[in-house]
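Shown here: the complex without one of its protein chains, the others still in place.
Chain IDs A, B, C, D and E follow the sequence of writing; residue 1 opens each chain.
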Amino acid sequence: MSHDIPFLKSPDQAVFRDHMETKVAHWIRQWDGQEDLLAGIIGVPLSKSSISHSGASTTPAAVRAAFKSFTTYSLEYGVDLQHLAVRDLGDIQMHVTDIAECHRRIEESLRALYKKQPNLIPIIVGGDHSTSCPSLKAFADRHPGQKVGIIHFDAHHDVRNFEDGGVTNGTPFRGILESGVVHGPHIVQIGIRGFMNSKPYHDYVKSKGVHVYTSRDVRRMGIDVVLDEALGLAGKDTDVLYVSFDVDVIDQAYAPGCPAIGTGGINPWDAMDALYRLGTLPQVQGLDFVCIDPTVDVRNVTSRLAVQFMLSFLAGVAARPV
Amino acid sequence: MSHDIPFLKSPDQAVFRDHMETKVAHWIRQWDGQEDLLAGIIGVPLSKSSISHSGASTTPAAVRAAFKSFTTYSLEYGVDLQHLAVRDLGDIQMHVTDIAECHRRIEESLRALYKKQPNLIPIIVGGDHSTSCPSLKAFADRHPGQKVGIIHFDAHHDVRNFEDGGVTNGTPFRGILESGVVHGPHIVQIGIRGFMNSKPYHDYVKSKGVHVYTSRDVRRMGIDVVLDEALGLAGKDTDVLYVSFDVDVIDQAYAPGCPAIGTGGINPWDAMDALYRLGTLPQVQGLDFVCIDPTVDVRNVTSRLAVQFMLSFLAGVAARPV
Amino acid sequence: MSHDIPFLKSPDQAVFRDHMETKVAHWIRQWDGQEDLLAGIIGVPLSKSSISHSGASTTPAAVRAAFKSFTTYSLEYGVDLQHLAVRDLGDIQMHVTDIAECHRRIEESLRALYKKQPNLIPIIVGGDHSTSCPSLKAFADRHPGQKVGIIHFDAHHDVRNFEDGGVTNGTPFRGILESGVVHGPHIVQIGIRGFMNSKPYHDYVKSKGVHVYTSRDVRRMGIDVVLDEALGLAGKDTDVLYVSFDVDVIDQAYAPGCPAIGTGGINPWDAMDALYRLGTLPQVQGLDFVCIDPTVDVRNVTSRLAVQFMLSFLAGVAARPV
Amino acid sequence: MSHDIPFLKSPDQAVFRDHMETKVAHWIRQWDGQEDLLAGIIGVPLSKSSISHSGASTTPAAVRAAFKSFTTYSLEYGVDLQHLAVRDLGDIQMHVTDIAECHRRIEESLRALYKKQPNLIPIIVGGDHSTSCPSLKAFADRHPGQKVGIIHFDAHHDVRNFEDGGVTNGTPFRGILESGVVHGPHIVQIGIRGFMNSKPYHDYVKSKGVHVYTSRDVRRMGIDVVLDEALGLAGKDTDVLYVSFDVDVIDQAYAPGCPAIGTGGINPWDAMDALYRLGTLPQVQGLDFVCIDPTVDVRNVTSRLAVQFMLSFLAGVAARPV
Amino acid sequence: MSHDIPFLKSPDQAVFRDHMETKVAHWIRQWDGQEDLLAGIIGVPLSKSSISHSGASTTPAAVRAAFKSFTTYSLEYGVDLQHLAVRDLGDIQMHVTDIAECHRRIEESLRALYKKQPNLIPIIVGGDHSTSCPSLKAFADRHPGQKVGIIHFDAHHDVRNFEDGGVTNGTPFRGILESGVVHGPHIVQIGIRGFMNSKPYHDYVKSKGVHVYTSRDVRRMGIDVVLDEALGLAGKDTDVLYVSFDVDVIDQAYAPGCPAIGTGGINPWDAMDALYRLGTLPQVQGLDFVCIDPTVDVRNVTSRLAVQFMLSFLAGVAARPV
Partner (left out) sequence: MSHDIPFLKSPDQAVFRDHMETKVAHWIRQWDGQEDLLAGIIGVPLSKSSISHSGASTTPAAVRAAFKSFTTYSLEYGVDLQHLAVRDLGDIQMHVTDIAECHRRIEESLRALYKKQPNLIPIIVGGDHSTSCPSLKAFADRHPGQKVGIIHFDAHHDVRNFEDGGVTNGTPFRGILESGVVHGPHIVQIGIRGFMNSKPYHDYVKSKGVHVYTSRDVRRMGIDVVLDEALGLAGKDTDVLYVSFDVDVIDQAYAPGCPAIGTGGINPWDAMDALYRLGTLPQVQGLDFVCIDPTVDVRNVTSRLAVQFMLSFLAGVAARPV
């Protein structure tokens, strides 16, 4: 709007703004399609692939809306992020009724993006967890000749069979393992919980060499020790790491806005410390947050959590050796 | 965003769109500051002037969000609005703690706007009802030498004294009457309800010559007859008309998202018919909707109501003789 | 509080008050136990007698809280109630676990009250409908040698058998009929709905001579005609009338805060018109409102409804010939 | 459970039951797969075909849960339904991720059902409106050599193009018209609303000869007259009628639990009267209720509405000449 | 249902099912009244005995509904429960208005059950805490000549006097102590909180020799040490143990769905560890969970908690020496 009418502004400009404070919403602007980026937010508004009724498709919008509630500066980590080249790349458009096409689009879109921005750290905001399989295929392909390891935070193994319902939010790690894109021994699952998985699937991941730390392990060993071991395992013989973070790994008291909630999960400050540390590691080259359902959240605390997790990770990135 | 990455789009472009359908959100785009307009949406995000706790300041955002739920075409009125020059002019920026300054800004901003766009029909989205007084002052000033009449839909007379709390959502018509900007006999209040006003204030408006139709009158006489009479009264000896629509005139079952709700109010279809008819009249040159509180609404039905009211009015405008 | 500290006041005094407006909360003060009253509000916080889970015991508090949202003046009925001697008599204290004792207390307390205030019009705020039986026993006893008629607004006949659950919110009219305190032909039920009663109970009331108007009758005949007939029937051969108003007679869209909601009910303005008219009749000497559950209400619209009903009735009382 | 432990019962038996009252939940028992039925409830828990996020897949469960809140007897229509052979046939199992397969299953399942129960009146509880297309294909096939007419209650034409999103809740009547299973002139749409449809789609239905009554027509002409005309049109040259009832035809104040709500809709008592009358007509041989979203409903009033609509229709069926 | 119609199934069969996963809902089937059981779920839907308004009567249904959200396998405890003989015995039917009769029924029904199933571990799902007194009387009677100890998790002592309100959710341990069914020194209360009990009642339990660990003790000493000591005390000179678990012992952030919530409570993972350990002890022969109110819960997190507590206990039972 170009005019000289006093006080009349576009709605996002007409709000209160403190000129001495930068909000995340001011920093993570829309990408112009050209700027070389350190990291980029990519929304994947898909939840029709979810077994249970899920509004995870509204997560990208909810996360963006929460950007205005946080600043770019952390006195806890001693860092101001506002000069990092992090932008909002928008959403990958989903098909309304063809779910297989949705997964295809995710992979195709990310491949093209990675071609254009080979050094970008993708921060993918799901959507449900089914999005992680095409995401990892595109990711692995970006690193030809290299081995990919995965640090997977989740309450669930996510290795359901394909016969009973096709490709769903319950199958991404089945898909990843069976496609061979990542090998079992290069995957560490952290935060898996009791009475939320079946024995056949636990046996399956063990048979594939996947490493598992339960939520109770995190509580008893401490997140630092668990992460030490996890990095030793997933980092062994691999070249790059991808972090897949299903927010239902967090206890239901802290993250009530996930479809499959329960108690006994890990707490948010352990997650923030872990994500900060993962951010500091140059081999970590991709990250996704999945399985938030903002439509059932309480005061959008779970979307806020996702933003704080993302910022903790980026604070780590800012501390990477140049 | 200018790039060739397939499916990756800005969030508002990545949603489903039917190429054979125009949504209000696609039609009422942001004003470029230059285009000559038939009508313009102006948000006034002010509710600190409200006596009771009110989130009316969030109404402009809620109304805009509801634009995506409606199309431009009405088979009921036989009109497609999508070619009318109606744009979103944004919000008038409020001061955070100086309420008098807020009212001053409304008046100053509208005066400047009217200077630039003298034929624009303002559609002002409050905010609480205190915004109507500065709005009318600017409006009256746009029509020098002309007399302004007001059709005022409300459950309340809105003529409280200024001593007990200053300029509030309870005082706009006191302000209008005392400033002399509009004369009592040129004002018609429709939908005033029992047990929601005090006798001294009823006596006050009567003493000023204001005409009053209760909600019960509307139910018994029919909205058409009431409007016939109201136009006869407000239109007599006046040159232009302004419509001030406090949404709490609607029964609480239909408009639960207002601060001061109650039963016995008028129903939405009577309001839509009245607004359509008011839209058809060339002398109606301004309109405001006030006193919605989206933070306490149920499924934003009250914001949707405001949109449907606005569209009904514009359907009438589209039918004005050229 | 007696001190001279500026601005420091008791919480109910520290709120905004317009000196030109009297709220119902200011008018209906607590009774001093001595003043001769025209009418009195009596809360009966009992809902453990309800068949389904009900928070009707919180209704008296919710209704009192809504008193601050209404004024004493109705321009629709042309009356200001603020000089009527109507007071809040408080609540009848219920036993926590002995439901039969609760019913006994209601009867005993009301008998004692009526002895002290023989001309008081009781406005009893339930609680569930089980409270109407002891209420009517005390009421009938106040009028020895006189016959009592009842105008009963309800979606339900409320004549369940006592074997299956004892004395509940489903049995008051069984209790009234079997005790002989009021005869069937002196009772008119208005607003009874289909698919909310069983045939045996409909047959039972018909066999007792009770007159029944369905909600559909009200819609097709109009509330005025129904009330004409009802007064002719209940008023025939009787000396005084009692009005028992179960708020679930109102359609669920207008009264969502009742335990047993449904559509097809009567609308609030018909109810207000009927209650105003009943208020004008000197033979109407008692009134109760029952079966609101504020804990499941939406923006307390149903409690507000009860207040507006009560005020409409009192507006009628104010118009009684002296 | 077969034991003699006092008071210990299965959860649905341990609740309060009045032996003189039959609830709909007691009457509409699960079908045994053999009994010859007058009518059967068939759930279609599909809403992944919905364009907007919808929990319509939970409607069959919500409607069944509401069965316990209604009795079988209507004093308004003078009928007790409890001896009609109406049973609950269960749900058609949906595929989790293959939406086209879901539609195929609906058609296949209904074809098989109709073969087994050729005289059954199906009462299909969606699910979103996409379910009506396969439903009608199976229905039409049951009546070979006969012409089918449709009375379609809806706020929307539901004839979107297939290119933009495939087969969705926006396309059923496009599918019906293009497949030729029912001809345009044999379809009457009642309750279509302004600003909820696009002109190209309105033009499309008109070009196909479909008859349209807006919600405003219903308000001005009365539901009886509209239905007279509609039956004249849809019944002309046809042999059997199907009623497709999208609950969003009802005003948002009465049916807040639909995905696409708005004001200006028809009211529930008009709908009940219309459905009763449709029930009385022997040529009406099928019925569906779609597009309720219980996850966003308020006190499940919209599911209750569906039950009352269903019961009104069945009350009409009970009155059919034998 | 016995038929060959494809895809048409009873509603609970038509949902998604992964053939490699057993849900608790599939495992804990309804008891046939004959099978010899290891443990049984018994619902006691009573909350009219609660001092404050409580929907605890809906807990058994809410807990059963949550069974579908958990599997039978815990990788944390290394156990799959699906072959344990645990069944759902249904609910004890309550009287609608006679609360004393309700308590009588609980005792009578459990006595009969224990006669038939002398080795059953009852897992009683209240209802409010008043149910624990009759429950313990029946339990003690099953073990004639043996002494019973109680591990009681609660924020409250629950030893109110009987004069002020009769037998309520505030009195079970008064009833147990006064009846002599269990001696004070054999009772350990864990999790009692400050500002939620009165000094006279604290003095009373101390005078009876009851052992008390506050919630703060748990936080400072650790749940393991507290439980060590508690088992030493309650286990001394007793033969069998009963665990009574009032869910309000948990902090309000984790268990918001209890009537009497507050902060400073114990956390769920301490509770799960304690319950697992109690499960492993052969002398623990009974367990109840009380005082959840699902009607005020948030996303039913509190009912889910109860299920996870129950499963943790049963995981311990599975580890008992044979």
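We take it that a contact is a pair of C-beta atoms (placed from the backbone, for glycine too) under 8 Å apart; a residue touches a chain by one contact, two chains touch by 3 or more.
None of the values given here were measured: they were computed from a predicted structure.
The hidden chain makes contact, of the residues E:6, E:33, E:184 or E:262, with E:262. Counting the whole complex, the residues of chain A in touch with the unshown chain are 16-22, 24, 69-77, 80, 253-254, 268-269, 272, 298-299, 301, 304-305, 308, 311, 315.
Mapped onto chain B, contacts with the missing chain fall at residues 47-49, 51, 53, 55, 57-58, 95-100, 164-168, 295.
Although one chain is not drawn, its touching partners on chain C can still be listed: residues 1-11, 13-16, 30-34, 42-43, 45, 60-61, 64, 89-94, 96, 105, 108-109, 112-113, 116.
Following the convention adopted for this analysis, only the chains that are shown with their structure count from here on.
Chain centres here are Cα means. That of chain D falls 43 Å from that of chain E.
In chain A, the residues that reach two or more other chains under the touch definition are 51, 96, 164-165.
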